[in-house]
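Complex shown without one protein chain; remaining protein chains in place.
Showing chain A:
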Amino acid sequence: MQKIEVNLYRYNPEKDRFPYMMSYSLDKPKKDIMVLDLLNMLKEEDESISYRRSCREGVCGSDGMNINGKNGLACITPLSSVIKKNKIELRPLPGLPVIRDLVVDMTEFYAQYEKIKPFLQNDTEAPLQERLQSPEDRNKLDGFYECILCACCSTSCPSFWWNPDKFVGPAALLQAYRFLADSRDLKTAERLDDLSDPFSVYRCHGIMNCVSVCPKGLNPNEAIGEIKDMLLKKKKNIIVSDG
């Protein structure tokens, strides 16, 4: 039977001084399986392997990891699409501190998400039932609200690796635009003010790693472009009104 070789990033801070790669050999499954299934098979062999997983269908965003050099969700990545010469390498999401094996500390990622205030801000009197939107206004949110916060995009972005405390990162910027574009949100000016420093948005140099890895097929770069556009229009309005 054909074998596949899995190289897995291992690190247990209680035991290991440094992380290392461990090689496992498994029988090649007869049918195509997902990378998460492969990890589950490994876990049956070695119970000490740690990784996050939950919904196993690309909805919860728990099992984001680096698969053969590219970030993705293990649960919706078919093994056949990533395996090369019967070898596969699994590492944690890059740029974030490793807690253990494939589990990373996402505090910095969530701190940036918190920074963009990911909720509707509208201080007008609440209507009896709900705040309505025209179908056209609702359509403006398509492609921006579907993010599952798996962090595949932000952790593939060098600007986020280098300044995770200052650069908001593609995932949170996508969310930021989702609220900037929402006709029901009334804090557009304040939201833009919060993003107008040289780091929050402008550290994006458009290298498109985020677009290339997003498991949901979203385009954070488009959202960032729209935010830059709004920031520049706001600046122009300030200059015109001052002048």
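To be clear about the criterion, a residue touches a chain if its C-beta (ideal position, glycine included) is under 8 Å from a C-beta of that chain, and two chains touch if they have at least 3 such contacts; residues count from 1.
Definition applied: contacts and distances are computed from a predicted model.
Name of the non-displayed chain as stated in its UniProt record, restricted to "ABC transporter", "Succinate dehydrogenase, hydrophobic membrane anchor protein", "Intermembrane phospholipid transport system permease protein MlaE" or "Lipoprotein": "Succinate dehydrogenase, hydrophobic membrane anchor protein". Of the listed positions A:I49, A:M106, A:C152 or A:V201, the one in contact with the omitted chain in the full complex is A:V201.
In the full complex, chain A touches the omitted chain through residues 158-159, 161-165, 195-203, 228, 231-232, 234-235, 238.
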